[in-house]
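Okay, structure first, notes after.
Every protein chain except one is present and positioned as in the full complex.
Let's turn to chain A:
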Amino acid sequence: MDFISILSIFVMACFVGYYVVWSVTPALHTPLMAVTNAISSVIIVGALIAAAAAGLGAGGAISKWLGLLAVVLASVNIFGGFAVTARMLAMYKKKDRPAAAKH
């Protein structure tokens, strides 16, 4: 892919992000932050590449350990972020249900 196509994806995604995020209900802004945090850990892709490339290149050994450390950090975020979002979202209930459960 050349730079312009990548830039196009980026610019279009910014617009998509703009409209999608405005449609998020304010009541869910905290889960929104938690889930965006989880998905921004897609940076793990770069970490995996580095961790797998020990055999390539001169700086491979150090770069591999940096990559592995980044894999750990990003995994904490991915698993923690999605788990905490799921936990929060499970708490949002409509009327009646909690009352029915209580009495």
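As a working rule, contacts are C-beta pairs under 8 Å (C-beta built on N, C-alpha and C of every residue); 3 or more make two chains touch, one makes a residue touch a chain; residues count from 1.
Convention: contacts and distances are computed from a predicted model.
Visitor: According to its UniProt record, what is the protein name of the omitted chain, chosen from "Integral membrane protein", "Peptide/nickel transport system permease protein", "NAD(P) transhydrogenase subunit beta" or "Acyl carrier protein"?
Guide: Answer from the UniProt record of the missing subunit chain: "NAD(P) transhydrogenase subunit beta".
Visitor: In the whole complex, what residues of chain A lie against the chain that is missing from view?
Guide: Touching the chain left out of view, chain A contributes residues 1-3, 6, 9-11, 13-14, 16-18, 20-60, 62-64, 66-99, 102.
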